[in-house]
Structure formats: C-alpha cells, structure tokens
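Below is one structure, written out as structure tokens; comments come after it.
Only one protein chain is missing from this complex, and each of the others stays in its spot.
For reference, chains read A and B in written order, and residue numbers begin at 1 within each chain.
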Amino acid sequence: MNHKIVSHKVMLLPMLLVALGMAGCTAVQPWERGELARTEMKWDPDPMKSALRDHIYFSKEGSSGGASSGGGGCGCN
Amino acid sequence: MKTEKSRTLSALTSAALAIPAVAVSTNAIADAPPTMTEVGYRYSQYQEDDIAESNKVKDVGSTKRYDINIHQFRVLTPVGDNYSVDATFDYETMSGASPLGTIQGADGDPLLVMSGASIDDTRMDLNVKTTRYYENGNASIVGGYSTEDDYEAFNLGLEGEKHINDKLTTLMGGIGYSDDTIEPTPAPGRVTEEEKYTATTFIGIAQVINAESVLQTSINYAYSDGYLSDPYKLVDQRPDSRSSIAWNTRYRYYLGSLDAAVHADYRLYVDDWDMLSHTIGFEWHQNIDPNLRVIPSFRYYSQSQADFYRPYDNASIEGDKSSDYRLSPFGAVTFGLSAVAHSYNWKIIISAERYIADGDLALGTVETEHPGLLQYTLLTVGFDYAF
Partner (left out) sequence: MLKSKWLCSTALMLSLITNVSWAESDAQPAPPFSLPDIYSGESKTLEDYKGKVIYLDFWASWCGPCRQSLPLLNELRDELGSEYFEVIAINLDQNPEDGKRFLQKYPVNYPVLTDTTGSTPQKYQLSGMPTSYLIDQNGEIQGVHEGFRSSDIDKIRKAVQTLMRQGG
C-alpha cells in the first residue's frame, strides 16, 4: 500500500471522528445515565472473553495493540 | 444556567463540608471501587482444523494442528474504600503440530513442512491490576508473569483515567514494559537463549454523545527490540526491532425500542515491517428478557504482508526472511454467538466462535495464498459470581 496515502488517512480520520462525536454531544444529566450504566453498554462487558480473544488474535495474526498497557506475550507457534 | 437559588445551594454544599457530622462525600459514582467481590471462571476449547494433505509435503510431519484447553480464573475485589484488585490466572494445555517452513512443490505451489505431533505444552499467565480511585478518575499499576515450557515473560504497566466535563469526557493513558525470554528446545543450529524487550504507550479519549451512545478512540504505540524471529522455523530471520501504531475506535449504542446494545469497533494497524491491517468487529447484545441476553458477533480482518515475507523458504538469500503465515497477506472472518443468563449476582455464559482465514478474504490481491492459513473453532462455558 502507498504509505503517503495511509499516513494522511491515519491523521485525518481520528480527528474527524472525535470532532464529529463531540459536535453531536448533549449534556446528559446524572440521572439520565441509566442506559449507559447497562452491562451491555460497557466498553468491555466480558473482560475474560476479550482477554482470550486478544491473546488468540495476537498469537495467530500479525497485528497487535489495544487500549491497554499491554499484557504477557507468548512464544507462540 | 445557574440561578440565584442554585448558587446558594452550592454554597450550602461547601458549607456542609464545615459541619463536623455532615460531610459531603466526594465519592462520586463514576469512580468508586466495585461494591462487591466478583469471581469468574471460563473453560474454553480451541481447535484448529487439520492441514489438508495437499497443502503439505508428503510423508513429512503431521496434519494435526493445535488443540488448546484454556482455564481462566478471575477475582475482582474492592480493598477498603478507595482501591480494587483485579487478578486473572490462565492455565492452558496445548498439543499439536506446527509448520516448520514452506517449500515450493513440484507444481510450483507452496507446501508446508510440518513438525510431528508434539507432546503437551503448558502455559500459565498471572496478571494483577491494582487501582486507586479518585473523585474524578483512577490510576492503576499492572503486573504480569507468563510462562511456557520454553518461554518466560514479565510485564509491568501504569494506566490512568481522568473524567472531565461533568464526567461526560474521559481522558486515558498508560505505559507498559515487557521482558520476554525464549529458551527453545535444543536442536542443532538453533539459538539457545534469546531475549526481547517491548515498550508500549497509549492515549485515548472517550465521550458520552447522548443518553444512548458513547464513543472512544485511542492510539497505541509499541516498540520491540531484541530477538523477534521464530527459532522453530527452518529458515527465519527477522529484523531486531519492530515499531507499530494501532488506532482503535469503539462505539456503543443502546436501541431502546429493541432493548439491544450495538457494539462497533475498528482498528487500523501499521508498522515498520510494512504491515498494515484493518480489523472491524460488530456485536449485537440482544436482551431477550431481564435474565437472558443473546450476542451474535462478526469480525473481519485483513493484513498485508511484512516486507521480508517470502512464500517459499530459501536459506541462501541474504538478509531478513520468513515464510511464517502470520506475516503473509490474508483476510479472516469470525462468526460468533454467545448466550448470557444472569441475575443480580451471578452470570452463566456459553459461547461458540468460528474463524476462517483465506487469501481471497484480504482487501488487496493475494497472489500466492499461504497453505498454513488457519481455521478454528472456539467453545467457551463459564460463570461469574458476586458476593
């Protein structure tokens, strides 16, 4: 893939997404946050499941990286 | 939009701080340790499909790929008023054959040189995260230790979150360090002990968009240095460093009319081995009734090849080279289905997943598909209990 194209995408898309997201924001009152408190609305409703999936994909594919400070590696084949 | 009356109410709030018996608690809901101790257990069975005979060198090695049994244990507990500890322990036993290399067959197609069926290998991983909660955020220390018969790794990390804007916006960041040592089973010409160091850092931001949706985006940078090759491959020499950036974005949306939550995740990954990948995942969390939830899921993945990747092993070529399928270009899809039965303090989970990797699934054109691309089935059962 052409690196120049990729680096532009990498720079613009996150900024655009964050801008879009924040532009449409409403001031949700503390007592209106019930739906956001649902288990199924968490970033990670099942941490053990995500940990296992991340470990499998890290071992069996070429990519890595999530929003965490990293975890154990493995000498995987 | 504060009125005169509200100003004095706020003044009262702070004056209340001066009243000895009526302290204004600063333990706001978003940042407090869990109220109960939770324990969890998962048992998973991971089974890779056999290699097709036509994809391997005849009469060399086994067609049987990896079978792994995984036990996961977790304890999450509050400690005092301001701390929590989250500890996980994984115990895995695995067996199976692996590709040692790839050669060109008589008709020009790549063939896998497979190892023999291996004896059981065991892997254990312990991870502990201690979190301190503040009024508008939290900070954590993470430590972990991982061991396999031929492998040992330590990792350490620091993470934090800060809430601003009436807790509608969260800033997050962290750093991590990992030290891995490999001592492969001895063989002539094979390295005996090698080390790898990895440093990572991430920053991110999460935003409540409205009462039904939230968005998070983060960037993760990793740098590895040391021995990055695979000592079990016949011909494998990789660069002694790897630098990568992963950009993750996650979106959660609650559909009140259907009582379902939609999850959409996207990751863009690039590194200095010239690899680029896209990962997109969807989950649909459908509540059937207050005690049952069904979650179908779909993931699509596509990666380009590493610049030193070669479809066929050739020991006489100078420089970095590898025919490991994990560095080859391919695409993959995962179909999953989970069911969660739950009540106030317990949860039972059952899930199944099927993963299929194929050259034709990649976004770009793959000229020569690696014969070692994976297909696997993953089954999980487990429970969580809080007290």
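Operating definition for what follows: contacts are C-beta pairs under 8 Å (C-beta built on N, C-alpha and C of every residue); 3 or more make two chains touch, one makes a residue touch a chain.
Not measured: the values here are computed from a predicted model.
Visitor: Across the whole complex, list the residues on chain B that are touched by the chain not included here.
Guide: Spelled out for chain B, the touching residues are 1-2, 5-16, 18-19, 21-30, 32, 34-36, 81, 165-167, 290, 344.
Visitor: In the full complex, which bits of chain A touch the chain not displayed? Write them out.
Guide: Contact residues on chain A toward the absent chain are 27, 29-34, 37-38.
Keep in mind that, in the parts below, only the chains that are shown with their structure count from here on.
Visitor: So how far apart, in whole Å, are chain A and chain B when each is placed at the average of its C-alpha atoms?
Guide: About 10 Å, centre to centre.
Visitor: Quick one: in the complex, what on chain A touches chain B?
Guide: 1, 6, 9-10, 13-14, 17-18, 21-22, 24-28, 30, 32-33, 35-36, 38-43, 45-49, 51-52, 56-57, 60-75, 77
Visitor: Sort out for me which residues of chain B touch chain A in the complex.
Guide: Touch list, chain B to chain A: 29, 40, 42, 44, 46, 66, 70, 72, 74, 88, 90, 98, 123, 125, 127, 142, 144-146, 148, 150-151, 153, 155, 157-159, 166-168, 172, 174-176, 178, 180, 182, 184, 196, 198, 200, 202, 204-212, 214-220, 222, 230, 232, 244-250, 252, 254, 256, 260-261, 267-270, 275-277, 279, 285, 287, 293, 301, 303-304, 306, 326-327, 332, 338, 342, 349, 351, 364, 374, 376, 378, 380, 382.
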